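Removed from the display is one protein chain of the complex; every other protein chain stays in position.
Letters A and B mark the chains in the order given here, with residues in each chain numbered from 1 onward.
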Amino acid sequence: MNNNKHWKIIDVILAALIGVIFGVLYFGFGLSWNAFVSLFTPLASFLSGHSLASSLSASLIAAQVTTAATTGLFMMAGPIAALILKKPGSAFLSNLIASVVEMVIGSAWGVLDIIWGIVQGAGIEAGFALTLYKKPRLGLWLSIVTGSIVSFVYHYFEKSYYKFDFAYVMILFLIWFLSILIFAGLMDLIIFKVLKKAKLVK
Amino acid sequence: MKPALKFILVFFIGLELAFIRSLWLNIFTIIGAMIYLLFKRVSIKKFIWIGLIGFVPFVGSWFMYFNLSIDHSAPFAWIMALRVYAYMFLGGVVVYSQTTTQLMRSFEQDLHMNPTFVYGILGALNFLPKMNRQIKIIRASGKMRGVRLTIFSPQLYVKAIYNSFVWSNNLSQAMYAHGFLEDAKRTHYQQKPLTCKEILEFLFMIILSIIASLIK
């Protein structure tokens, strides 16, 4: 907003509040995601004649695909905050607050939320940092790339994807990237454009 | 232990859990966190809540890692399944054993974080219930005008962000009206300086967690 590098208290509050919005909404995503995947998929597979054990694990494959497909939703806070505030650190701060809020409300991931928040926030921040915060639009697209790579590499180790078939992992990455492109990229851009049309941002 | 140190400790163990596959680290973390929460007199209801929401990911993780991993290793499946609860109880330590205000003030006093960030973030976090209500109001007003707003409607976000603009402006003015100024010195109510003993405790716990993670 005003002079670029220096953070005034109003900027901190705004970045954190944007995080709070998404934290509140993430919790909604997280819950409905869990409920959907954990109840629907095993039930469907169990009813179609599979054993309970194989139904449950089938549900987790579905879960991994769903995780990949919804990743973008969980990375929307950072880019929009960076587009609005145009300050170093705004994407990171906003994404981190969003995940802290999600943990505080009580998601099934506990401390993982915060670690994810930091990893995703850092990934997105990197894209904007590459342009030195001078070209927000370019920064957005770069952040989609850096955000996808950083978060997926982290996920690869955390979830031990090296135990799985490589082709399967590559498909997951593709879905992962598309999700981030659609939600954190396109959706955030649309939101930003509406804000601009409403004369709320410059 | 000082809330900020506790937060860093929990975060550190969380990172270890993410990268090191150790059954004992998982078990020690769960037991340790449970004892700590009991010691802090956290209500039994919260234990049950953690137990319930973690159950599905717990069972699911076991079967997935057992079936999907190339070597079908049961110990590996147990590690990944127990990890779900390790993360949740660690989360419980941060969320249930202190207030957000205590945590943020500890960041300010013990780790010398910039007060602008401490109080900006704290002020925004205090808006959590209001944000929740505001999002309900936005959706209700959409419904009254015949428009269904979902998480895929840009308008939902636009309106929530509009409210953030208004509130950040209001809240920052209120901060100034409380005598707050960026970069100004402040005194601290009931400050207890960080003691050597607390730092040692912290280091001890870190070392303990590393040892646990190395047990095969």
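Basically, contacts are C-beta pairs under 8 Å (C-beta built on N, C-alpha and C of every residue); 3 or more make two chains touch, one makes a residue touch a chain.
Definition applied: contacts and distances are computed from a predicted model.
> According to its UniProt entry, is the unseen chain "Electron transfer flavoprotein small subunit", "ABC transporter domain-containing protein", "Acetyl-coenzyme A carboxylase carboxyl transferase subunit alpha" or "PadR family transcriptional regulator"?
Cross-referencing UniProt, the chain left out corresponds to "ABC transporter domain-containing protein".
> Considering the whole complex, which of B:Lys40, B:His72 or B:Arg186 touches the chain not shown?
Only one listed residue reaches the unshown chain, and that is B:Arg186.
> Looking at the whole complex, which of B:Tyr119, B:Tyr157 or B:Phe202 touches the chain that is not displayed?
Of these options, the touching residue for the absent chain is B:Tyr119.
> Touch as defined at the start, partner being the missing chain; which of B:Ser73, B:Gln155 or B:Thr195 qualifies?
Within the whole complex, the residue contacting the unshown chain is B:Gln155.
> For chain B, which residues lie in contact with the unshown chain of the complex?
99, 101, 119, 122-123, 126, 129-130, 136-138, 140-142, 144-147, 149, 155, 159, 162, 167, 170-171, 173-181, 184-191
> To test your reading of the contact rule: which positions on chain A touch the chain that is missing from view?
Contact residues on chain A toward the absent chain are 194, 197-200.
As a working rule, only the chains that are shown with their structure count from here on.
> Between chain A and chain B, what is the separation of their C-alpha centroids in Å?
That gives a centre separation of 17 Å.
> Residues of chain B touching chain A in their complex?
10-11, 14-15, 18-19, 21, 49, 53-54, 56-57, 59-61, 63-71, 76, 80, 84, 87-92, 94-95, 100, 116-117, 119-121, 123-125, 127-128, 131-132, 135, 151-152, 154-155, 157-158, 160-162, 164-165, 167-169, 171-172, 175, 180, 182
> If we count contacts the way the header does, which residues on chain A are in touch with chain B in the complex?
Touching chain B: residues 7-14, 16-21, 23-25, 28-29, 34, 38, 53-54, 56-57, 59-61, 63-64, 73, 76, 80, 84, 93, 97, 100-101, 103-115, 154, 157-158, 160, 163-164, 187, 190-191, 194-195, 198, 200 of chain A.
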